[in-house]
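Working notes, structure below.
Presenting chain A:
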Amino acid sequence: MFEQHLLVLPIVLPLIAAPICILLMKSHLAWVFATIISGLSFFISVDLLFATLEQGVLNYAVGGWESPWGIELRIDAASAIVLSVVTGISTLVLVYAKESIAKEIDSSRHTLFYSAHLLCLTGLSGILITGDAFNLFVFLEISSLSTYTLVSLASDKRCLTAAFRYLVMGTIGATFILIGVGMMYMKTGTLNMLDLANRIAEYDGNRTINTGLAFILVGVSIKLALFPLHMWLPPAYTHAPSAVSAFLASTATKVAVYVMIRFIFTIYGAEYVFFTMDMDIILMVLAIVAIFKCSFMATVQSNIKTVLAYSSVAQIGYMILGISLVSSTGLMAGLLHVFNHALMKGALFMAVGAVFYRIGSVDIKAFQGLGKQMPLTMAAFAIAGLSIIGVPLTAGFVSKWYLVTAAIEQQHWIVAFLVLIGSLLAVVYIGRILEAAYFKKPSELTEGKTIKEAPILMLIPMWILVIANIYFGIDTSLSVTAADTAAQWLTQSIPEPFVSIPSVVTEETIK
Partner candidate 1 sequence: MSFIIDYYNYWIVVFLMMAGFYIVISANNLVKKVVGLNIFQTSVFMMYISIGKVTNGSAPIVAEGITTYSNPLPHVLILTAIVVGVATTAVGLALIVRIKRAYGTVEENEFKDKDDLI
Partner candidate 2 sequence: MILETLSIIFLVLGAFFSITGAIGLFRFPDFFTRVHAASITDSIATLLIIIGLILRTDFGLIAVKLLFILIFLLLTSPTASHALAKSARHGGLLTMAETRDDKNKEAH
């Protein structure tokens, strides 16, 4: 009987579960409960993904009020992909979290951790499913507020300053989005996304609409840590508890990328954003600078979590680059990278968390000689690392391949070249760590101690992600089909000659 209500469940299930977690009092009860709820959301999301691939768009009127008067929930292939990633990673991280947070978080705060995690999941799912611009802001704030809490739960005191900086930046971003939504409402009188899209199309070059777009893009860029607004991200990911870093790195920024795609392609329309406002050039330049600057920053850090955090900012650059290519292939590559990057970064942060669990440090020195002492963890790290670099037979290769293809299609030879160069920098920062792990003698941190392999509950989710990395690197049918369907759907608004694959379209013909 719930079939028609499936859409609302990924939001409501964790929302109801979060307060129950508090009432459960016992840490392991809360763990079991949160994991089950998150798993349930994951199954619903996968179900929704297949439903959207078959039927296109699903919608749902909350409260029985038809849109635009009530709040509409809408899900298409793009949101369903990201939703599956978010709920899936959330489930794996929750499995992983039991051992991990037992070490890192004071036991009196365990139920609070699970509750905050579920609230964060609620917010992220809400952002992905809602079809209402203001409702999106509300869910954005639920997820942000619980994220600040999650980051500040670590025992290292630097997590507090990181969380505060994140809070200030995040709130500024959210307020910018609020300003943008207000300006759109002022000119259109509606908040429903589809309705907004129809009504914005009537205005051409209206200054209020332009400003609204600019504020929304800047606000979302803060949330997704687009260079140069990324300064909050490295400290937050470095000092958060390991399970939280793994969860946030693979979901929160991805959801923000989704929000950007939604605003650009669905609400404002790609034609308007890219051809009238020329946003593609700005985004492309920022993305390329992000890839190089932050990959380089990653090569000089000694804290491995900081390395991964900077690498995340660089990888976000690839996603934005895909969007800025203004073609369905480019968008597809971006979406595919959202999916694949979640798999690899999740695995990497989990592996680093396992090292922290055994050694209590995430400095590169702690990794020396670990290849022998924690073979399974380091093997997972190595495979996920290769995926980040983009070695064939890993998921990372697939998305880079499509990105390069898209760039070549649009005659952006330099961009294609730069993507390849950027991957070389990834070789450097991942290579450094692997070198330390496999070819160096144990440092004073670990010397003479017997280091055990990570607990099984941490290894299982880590390896599930690693296997997924390989699986989606070899059998690309599901991920590529989904991303392709989503991209085709979203780029409908781009005038026909630019969507199709022909490689004869040059920069001049677009203009």
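Regarding candidate selection, all candidates are chains of the complex that A comes from, given by their letters.
In this section, contacts are C-beta pairs under 8 Å (C-beta built on N, C-alpha and C of every residue); 3 or more make two chains touch, one makes a residue touch a chain; residues count from 1.
Predicted, not measured: the structure shown is a model, and the values here were computed from it.
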(message) Which numbered candidate touches chain A here in the complex: 1 or 2?
(response) 1
(message) Help me check something: in the complex, which residues belonging to chain A touch candidate 1?
(response) 134, 137-138, 141, 145, 148-149, 152, 157-158, 160-161, 163-164, 167-168, 171-172, 175, 178-179, 182, 185-186, 191
